[in-house]
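With one protein chain held back, the other chains of the complex are shown just where they sit.
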(Lines give C-alpha, C1' and ligand atoms only; values in the text may rest on other atoms or scores of the structure.)
Protein backbone atom coordinates (compact mmCIF):
# COMPACT_ATOMS: atom_id res chain seq x y z
CA UNK A 1 0.00 0.00 0.00
CA UNK A 2 1.14 3.52 -0.73
CA UNK A 3 2.60 5.30 2.27
CA UNK A 4 2.77 9.05 2.47
CA UNK A 5 5.03 10.96 4.86
CA UNK A 6 4.70 14.64 5.64
CA UNK A 7 6.93 16.88 7.71
CA UNK A 8 5.46 18.99 10.48
CA UNK A 9 7.11 21.54 12.76
CA UNK A 10 5.64 21.52 16.30
CA UNK A 11 4.49 24.99 17.46
CA UNK A 12 4.18 26.12 21.07
CA UNK A 13 0.42 25.83 20.55
CA UNK A 14 0.68 22.03 20.45
CA UNK A 15 2.64 21.65 23.68
CA UNK A 16 1.36 21.45 27.23
CA UNK A 17 2.86 22.31 30.58
CA UNK A 18 4.67 18.96 30.76
CA UNK A 19 6.75 20.45 27.88
CA UNK A 20 5.65 17.80 25.42
CA UNK A 21 2.99 17.65 22.71
CA UNK A 22 -0.48 17.31 24.27
CA UNK A 23 -1.83 13.82 23.66
CA UNK A 24 -4.98 14.98 21.87
CA UNK A 25 -2.99 16.78 19.17
CA UNK A 26 -1.76 13.50 17.70
CA UNK A 27 -5.24 13.00 16.25
CA UNK A 28 -4.75 16.22 14.29
CA UNK A 29 -1.34 14.93 13.19
CA UNK A 30 -3.06 11.76 11.98
CA UNK A 31 -5.51 13.93 10.05
CA UNK A 32 -2.72 15.93 8.42
CA UNK A 33 -1.09 12.80 7.02
CA UNK A 34 -4.48 11.33 6.02
CA UNK A 35 -5.24 14.42 3.97
CA UNK A 36 -2.00 14.06 2.03
CA UNK A 37 -2.44 10.29 1.69
CA UNK A 38 -5.83 10.77 0.04
CA UNK A 39 -4.41 13.48 -2.22
CA UNK A 40 -1.62 11.13 -3.27
CA UNK A 41 -4.14 8.36 -3.89
CA UNK A 42 -5.81 10.60 -6.43
CA UNK A 43 -8.52 12.48 -4.54
CA UNK A 44 -8.16 15.13 -1.92
CA UNK A 45 -10.72 14.79 0.85
CA UNK A 46 -12.21 18.04 -0.41
CA UNK A 47 -12.72 16.44 -3.82
CA UNK A 48 -14.20 13.33 -2.20
CA UNK A 49 -16.71 15.52 -0.40
CA UNK A 50 -17.57 17.23 -3.69
CA UNK A 51 -18.21 13.73 -5.10
CA UNK A 52 -20.70 13.15 -2.26
CA UNK A 53 -18.48 10.98 -0.07
CA UNK A 54 -17.59 11.64 3.58
CA UNK A 55 -15.26 9.58 5.77
CA UNK A 56 -16.32 10.19 9.39
CA UNK A 57 -14.12 8.63 12.06
CA UNK A 58 -15.78 5.72 13.90
CA UNK A 59 -12.81 4.75 16.05
CA UNK A 60 -9.42 6.24 16.87
CA UNK A 61 -6.50 4.73 18.73
CA UNK A 62 -3.08 6.07 19.70
CA UNK A 63 -0.12 4.39 21.38
CA UNK A 64 2.28 6.92 22.89
CA UNK A 65 5.87 5.67 23.02
CA UNK A 66 8.03 8.77 23.40
CA UNK A 67 7.04 12.42 23.71
CA UNK A 68 7.38 14.96 20.91
CA UNK A 69 8.52 18.45 21.87
CA UNK A 70 8.34 22.05 20.73
CA UNK A 71 10.17 22.80 17.48
CA UNK A 72 10.57 19.11 16.64
CA UNK A 73 10.39 18.47 12.92
CA UNK A 74 8.13 15.43 12.89
CA UNK A 75 7.66 12.90 10.12
CA UNK A 76 4.06 11.74 10.00
CA UNK A 77 3.37 8.67 7.87
CA UNK A 78 -0.06 7.41 6.88
CA UNK A 79 -1.28 4.48 4.82
CA UNK A 80 -4.51 2.64 4.17
CA UNK A 81 -4.39 -0.67 6.05
CA UNK A 82 -7.62 -1.95 4.59
CA UNK A 83 -10.62 -0.79 2.65
CA UNK A 84 -13.54 -3.22 2.47
CA UNK A 85 -17.15 -2.42 1.75
CA UNK A 86 -17.82 0.78 3.66
CA UNK A 87 -14.91 0.53 6.11
CA UNK A 88 -11.49 2.11 5.72
CA UNK A 89 -8.68 1.83 8.23
CA UNK A 90 -5.80 4.28 8.10
CA UNK A 91 -2.61 3.63 10.07
CA UNK A 92 -0.37 6.42 11.17
CA UNK A 93 3.11 6.74 12.64
CA UNK A 94 4.79 9.81 14.07
CA UNK A 95 8.59 9.89 14.08
CA UNK A 96 11.45 12.26 14.84
CA UNK A 97 14.73 11.58 13.11
CA UNK A 98 13.36 8.17 12.25
CA UNK A 99 12.55 7.25 15.85
CA UNK A 100 8.97 6.17 16.44
CA UNK A 101 7.18 8.44 18.95
CA UNK A 102 3.55 7.40 18.51
CA UNK A 103 1.44 5.24 16.26
CA UNK A 104 -2.19 4.33 15.89
CA UNK A 105 -5.10 4.25 13.51
CA UNK A 106 -8.42 5.72 12.58
CA UNK A 107 -11.32 3.62 11.36
CA UNK A 108 -13.68 5.37 8.93
CA UNK A 109 -17.05 4.65 7.42
CA UNK A 110 -17.56 5.72 3.84
CA UNK A 111 -20.80 7.68 3.94
CA UNK A 112 -23.14 9.53 1.67
CA UNK A 113 -22.39 13.14 2.60
CA UNK A 114 -26.07 14.13 2.41
CA UNK A 115 -27.43 11.45 4.73
CA UNK A 116 -24.20 10.60 6.58
CA UNK A 117 -25.24 6.96 6.33
CA UNK A 118 -22.78 4.28 5.21
CA UNK A 119 -22.61 4.03 1.44
CA UNK A 120 -20.19 2.53 -1.04
CA UNK A 121 -17.69 5.14 -2.08
CA UNK A 122 -17.42 6.42 -5.66
CA UNK A 123 -16.09 3.82 -8.12
CA UNK A 124 -13.21 6.17 -8.89
CA UNK A 125 -12.03 6.00 -5.29
CA UNK A 126 -12.36 2.23 -5.19
CA UNK A 127 -10.33 1.97 -8.39
CA UNK A 128 -7.73 4.36 -7.06
CA UNK A 129 -7.29 2.34 -3.89
CA UNK A 130 -7.30 -0.99 -5.74
CA UNK A 131 -4.54 0.40 -7.93
CA UNK A 132 -2.22 1.26 -5.04
CA UNK B 1 -25.23 46.88 29.73
CA UNK B 2 -25.79 43.37 30.94
CA UNK B 3 -22.59 41.58 31.92
CA UNK B 4 -22.37 37.82 32.04
CA UNK B 5 -19.67 35.90 33.90
CA UNK B 6 -18.95 32.22 33.43
CA UNK B 7 -16.57 29.98 35.31
CA UNK B 8 -14.08 27.87 33.41
CA UNK B 9 -11.58 25.31 34.66
CA UNK B 10 -8.31 25.31 32.67
CA UNK B 11 -7.35 21.85 31.35
CA UNK B 12 -3.85 20.71 30.45
CA UNK B 13 -4.95 21.02 26.83
CA UNK B 14 -4.99 24.82 27.11
CA UNK B 15 -1.50 25.18 28.53
CA UNK B 16 1.82 25.36 26.72
CA UNK B 17 5.35 24.49 27.68
CA UNK B 18 5.82 27.83 29.44
CA UNK B 19 3.31 26.35 31.93
CA UNK B 20 0.70 29.00 31.24
CA UNK B 21 -2.39 29.17 29.05
CA UNK B 22 -1.39 29.52 25.38
CA UNK B 23 -2.20 33.02 24.15
CA UNK B 24 -4.46 31.87 21.32
CA UNK B 25 -6.81 30.08 23.70
CA UNK B 26 -8.07 33.35 25.14
CA UNK B 27 -10.05 33.88 21.95
CA UNK B 28 -11.90 30.66 22.73
CA UNK B 29 -12.46 31.95 26.28
CA UNK B 30 -13.92 35.12 24.77
CA UNK B 31 -16.21 32.96 22.65
CA UNK B 32 -17.38 30.96 25.66
CA UNK B 33 -18.51 34.09 27.50
CA UNK B 34 -20.01 35.56 24.31
CA UNK B 35 -22.17 32.47 23.87
CA UNK B 36 -23.58 32.84 27.38
CA UNK B 37 -23.97 36.59 27.00
CA UNK B 38 -26.14 36.13 23.92
CA UNK B 39 -28.15 33.42 25.66
CA UNK B 40 -28.74 35.78 28.59
CA UNK B 41 -29.74 38.54 26.21
CA UNK B 42 -32.51 36.30 24.96
CA UNK B 43 -31.07 34.45 21.95
CA UNK B 44 -28.44 31.77 21.91
CA UNK B 45 -26.11 32.13 18.95
CA UNK B 46 -27.59 28.88 17.67
CA UNK B 47 -31.04 30.49 17.70
CA UNK B 48 -29.66 33.60 15.99
CA UNK B 49 -28.28 31.41 13.21
CA UNK B 50 -31.67 29.72 12.89
CA UNK B 51 -33.14 33.22 12.48
CA UNK B 52 -30.75 33.81 9.59
CA UNK B 53 -28.23 35.97 11.43
CA UNK B 54 -24.49 35.30 11.74
CA UNK B 55 -21.95 37.35 13.69
CA UNK B 56 -18.56 36.73 12.08
CA UNK B 57 -15.57 38.28 13.83
CA UNK B 58 -13.99 41.18 11.92
CA UNK B 59 -11.42 42.14 14.51
CA UNK B 60 -10.06 40.63 17.73
CA UNK B 61 -7.78 42.14 20.34
CA UNK B 62 -6.28 40.78 23.56
CA UNK B 63 -4.15 42.44 26.22
CA UNK B 64 -2.29 39.90 28.34
CA UNK B 65 -1.59 41.13 31.86
CA UNK B 66 -0.88 38.03 33.93
CA UNK B 67 -0.73 34.39 32.90
CA UNK B 68 -3.46 31.86 33.67
CA UNK B 69 -2.34 28.37 34.63
CA UNK B 70 -3.50 24.76 34.64
CA UNK B 71 -6.43 24.03 36.94
CA UNK B 72 -7.19 27.71 37.48
CA UNK B 73 -10.88 28.36 37.88
CA UNK B 74 -11.27 31.41 35.67
CA UNK B 75 -14.07 33.95 35.65
CA UNK B 76 -14.76 35.12 32.12
CA UNK B 77 -16.96 38.19 31.78
CA UNK B 78 -18.47 39.48 28.56
CA UNK B 79 -20.68 42.42 27.66
CA UNK B 80 -21.83 44.26 24.58
CA UNK B 81 -19.93 47.55 24.40
CA UNK B 82 -21.88 48.85 21.45
CA UNK B 83 -24.27 47.72 18.80
CA UNK B 84 -24.89 50.15 15.96
CA UNK B 85 -26.20 49.37 12.51
CA UNK B 86 -24.42 46.16 11.53
CA UNK B 87 -21.53 46.39 14.01
CA UNK B 88 -21.40 44.80 17.44
CA UNK B 89 -18.47 45.07 19.84
CA UNK B 90 -18.15 42.60 22.69
CA UNK B 91 -15.71 43.25 25.53
CA UNK B 92 -14.27 40.44 27.58
CA UNK B 93 -12.27 40.12 30.78
CA UNK B 94 -10.60 37.04 32.21
CA UNK B 95 -10.00 36.95 35.96
CA UNK B 96 -8.80 34.55 38.64
CA UNK B 97 -10.00 35.24 42.16
CA UNK B 98 -11.04 38.66 40.98
CA UNK B 99 -7.62 39.56 39.60
CA UNK B 100 -7.60 40.65 35.96
CA UNK B 101 -5.42 38.38 33.80
CA UNK B 102 -6.41 39.44 30.29
CA UNK B 103 -8.96 41.62 28.56
CA UNK B 104 -9.91 42.54 25.04
CA UNK B 105 -12.70 42.62 22.54
CA UNK B 106 -14.14 41.18 19.40
CA UNK B 107 -15.81 43.28 16.73
CA UNK B 108 -18.58 41.55 14.79
CA UNK B 109 -20.60 42.28 11.67
CA UNK B 110 -24.22 41.21 11.75
CA UNK B 111 -24.62 39.25 8.53
CA UNK B 112 -27.24 37.41 6.55
CA UNK B 113 -26.20 33.82 7.14
CA UNK B 114 -26.98 32.83 3.54
CA UNK B 115 -24.89 35.49 1.84
CA UNK B 116 -22.56 36.34 4.72
CA UNK B 117 -22.96 39.99 3.75
CA UNK B 118 -23.67 42.66 6.36
CA UNK B 119 -27.36 42.91 7.13
CA UNK B 120 -29.44 44.43 9.91
CA UNK B 121 -30.06 41.81 12.56
CA UNK B 122 -33.55 40.52 13.38
CA UNK B 123 -35.77 43.11 15.09
CA UNK B 124 -36.09 40.77 18.05
CA UNK B 125 -32.33 40.93 18.64
CA UNK B 126 -32.29 44.70 18.31
CA UNK B 127 -35.10 44.97 20.82
CA UNK B 128 -33.39 42.56 23.18
CA UNK B 129 -30.17 44.57 23.10
CA UNK B 130 -32.00 47.90 23.40
CA UNK B 131 -33.71 46.50 26.47
CA UNK B 132 -30.46 45.65 28.27
CA UNK C 1 -15.75 2.62 41.50
CA UNK C 2 -16.56 6.28 41.89
CA UNK C 3 -17.90 7.87 38.71
CA UNK C 4 -17.75 11.61 38.15
CA UNK C 5 -19.85 13.47 35.60
CA UNK C 6 -19.20 17.02 34.48
CA UNK C 7 -21.25 19.23 32.21
CA UNK C 8 -19.62 20.94 29.25
CA UNK C 9 -21.05 23.39 26.75
CA UNK C 10 -19.61 22.93 23.23
CA UNK C 11 -18.18 26.16 21.75
CA UNK C 12 -17.76 26.92 18.05
CA UNK C 13 -14.05 26.36 18.62
CA UNK C 14 -14.63 22.61 19.07
CA UNK C 15 -16.62 22.10 15.88
CA UNK C 16 -15.38 21.47 12.36
CA UNK C 17 -16.82 22.14 8.95
CA UNK C 18 -18.90 18.96 9.06
CA UNK C 19 -20.83 20.87 11.78
CA UNK C 20 -19.95 18.38 14.49
CA UNK C 21 -17.31 18.27 17.22
CA UNK C 22 -13.88 17.49 15.71
CA UNK C 23 -12.83 13.97 16.65
CA UNK C 24 -9.60 15.01 18.34
CA UNK C 25 -11.41 17.22 20.84
CA UNK C 26 -12.91 14.21 22.61
CA UNK C 27 -9.48 13.54 24.12
CA UNK C 28 -9.70 16.96 25.76
CA UNK C 29 -13.20 16.07 26.96
CA UNK C 30 -11.75 12.90 28.48
CA UNK C 31 -9.11 15.02 30.20
CA UNK C 32 -11.72 17.39 31.63
CA UNK C 33 -13.59 14.56 33.30
CA UNK C 34 -10.35 12.91 34.44
CA UNK C 35 -9.32 16.10 36.20
CA UNK C 36 -12.57 16.21 38.15
CA UNK C 37 -12.44 12.46 38.84
CA UNK C 38 -9.02 12.81 40.46
CA UNK C 39 -10.19 15.83 42.45
CA UNK C 40 -13.18 13.82 43.70
CA UNK C 41 -10.89 10.94 44.59
CA UNK C 42 -9.04 13.26 46.92
CA UNK C 43 -6.18 14.71 44.86
CA UNK C 44 -6.33 17.14 42.00
CA UNK C 45 -3.82 16.31 39.29
CA UNK C 46 -2.06 19.53 40.23
CA UNK C 47 -1.65 18.21 43.79
CA UNK C 48 -0.46 14.86 42.47
CA UNK C 49 2.23 16.65 40.48
CA UNK C 50 3.23 18.58 43.59
CA UNK C 51 3.59 15.19 45.32
CA UNK C 52 6.00 14.13 42.58
CA UNK C 53 3.61 11.96 40.59
CA UNK C 54 2.75 12.35 36.89
CA UNK C 55 0.26 10.28 34.89
CA UNK C 56 1.36 10.46 31.24
CA UNK C 57 -0.98 8.85 28.73
CA UNK C 58 0.41 5.66 27.16
CA UNK C 59 -2.64 4.75 25.12
CA UNK C 60 -5.89 6.43 24.15
CA UNK C 61 -8.94 5.01 22.43
CA UNK C 62 -12.23 6.54 21.32
CA UNK C 63 -15.33 4.96 19.79
CA UNK C 64 -17.52 7.54 18.05
CA UNK C 65 -21.20 6.59 18.01
CA UNK C 66 -23.09 9.81 17.33
CA UNK C 67 -21.81 13.32 16.69
CA UNK C 68 -21.91 16.13 19.24
CA UNK C 69 -22.75 19.59 17.94
CA UNK C 70 -22.26 23.26 18.74
CA UNK C 71 -24.00 24.45 21.91
CA UNK C 72 -24.71 20.91 23.09
CA UNK C 73 -24.57 20.61 26.85
CA UNK C 74 -22.58 17.40 27.18
CA UNK C 75 -22.33 15.12 30.18
CA UNK C 76 -18.83 13.67 30.43
CA UNK C 77 -18.40 10.77 32.83
CA UNK C 78 -15.08 9.31 33.96
CA UNK C 79 -14.10 6.49 36.26
CA UNK C 80 -11.03 4.46 37.10
CA UNK C 81 -11.43 1.01 35.52
CA UNK C 82 -8.33 -0.41 37.13
CA UNK C 83 -5.23 0.67 38.95
CA UNK C 84 -2.53 -1.94 39.38
CA UNK C 85 1.13 -1.39 40.04
CA UNK C 86 2.07 1.54 37.83
CA UNK C 87 -0.86 1.30 35.40
CA UNK C 88 -4.12 3.19 35.64
CA UNK C 89 -6.97 2.93 33.16
CA UNK C 90 -9.63 5.62 33.05
CA UNK C 91 -12.86 5.05 31.14
CA UNK C 92 -14.88 7.91 29.78
CA UNK C 93 -18.32 8.38 28.27
CA UNK C 94 -19.74 11.44 26.54
CA UNK C 95 -23.52 11.84 26.52
CA UNK C 96 -26.15 14.37 25.52
CA UNK C 97 -29.49 14.13 27.29
CA UNK C 98 -28.42 10.70 28.47
CA UNK C 99 -27.70 9.40 24.97
CA UNK C 100 -24.22 7.97 24.51
CA UNK C 101 -22.25 9.82 21.82
CA UNK C 102 -18.73 8.54 22.36
CA UNK C 103 -16.81 6.41 24.80
CA UNK C 104 -13.27 5.24 25.28
CA UNK C 105 -10.35 5.14 27.65
CA UNK C 106 -6.91 6.39 28.46
CA UNK C 107 -4.19 4.19 29.88
CA UNK C 108 -1.70 5.93 32.14
CA UNK C 109 1.63 5.08 33.73
CA UNK C 110 2.23 6.44 37.20
CA UNK C 111 5.62 8.12 36.92
CA UNK C 112 8.13 9.97 39.00
CA UNK C 113 7.68 13.52 37.72
CA UNK C 114 11.41 14.21 37.85
CA UNK C 115 12.55 11.24 35.80
CA UNK C 116 9.26 10.49 34.04
CA UNK C 117 9.99 6.81 34.63
CA UNK C 118 7.31 4.46 35.98
CA UNK C 119 7.14 4.58 39.76
CA UNK C 120 4.59 3.51 42.35
CA UNK C 121 2.31 6.42 43.12
CA UNK C 122 2.17 8.07 46.57
CA UNK C 123 0.63 5.85 49.26
CA UNK C 124 -2.03 8.49 49.79
CA UNK C 125 -3.23 8.07 46.21
CA UNK C 126 -3.22 4.28 46.50
CA UNK C 127 -5.26 4.50 49.68
CA UNK C 128 -7.65 6.97 48.11
CA UNK C 129 -8.26 4.71 45.14
CA UNK C 130 -8.53 1.58 47.29
CA UNK C 131 -11.14 3.41 49.33
CA UNK C 132 -13.41 4.15 46.36
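Before moving on, here are some points about what is shown:
When the chains are written out, they are named A, B and C in that same order, and each has its own residue count from 1.
Assume contacts are C-beta pairs under 8 Å (C-beta built on N, C-alpha and C of every residue); 3 or more make two chains touch, one makes a residue touch a chain.
Quick caveat: nothing in here was measured; it's all calculated off a predicted structure.
Contact with the chain not shown here comes from a single listed residue; of B:62, B:86, B:100 or B:124, that residue is B:62. By the touch definition given at the top, chain B reaches the unshown chain through residues 18, 23-25, 27-28, 31, 54, 56-64, 67, 106.
For chain C, the residues touching the chain absent from view are 12-13, 15-20, 22, 24, 69-70.
With the whole complex as reference, residues 9, 11-13, 28, 31-32, 35-36, 44-46, 70-71 of chain A touch the missing chain.
Simple rule for what comes next: only the chains that are shown with their structure count from here on.
With centres set at the average Cα position, the gap from chain B to chain C is 27 Å.
With centres taken as mean Cα positions, chain B sits 33 Å from chain A.
Taking the mean of the C-alpha atoms as each chain's centre, chain A and chain C sit 24 Å apart.
Along chain A, residues 18, 24 each make contact with two or more other chains.
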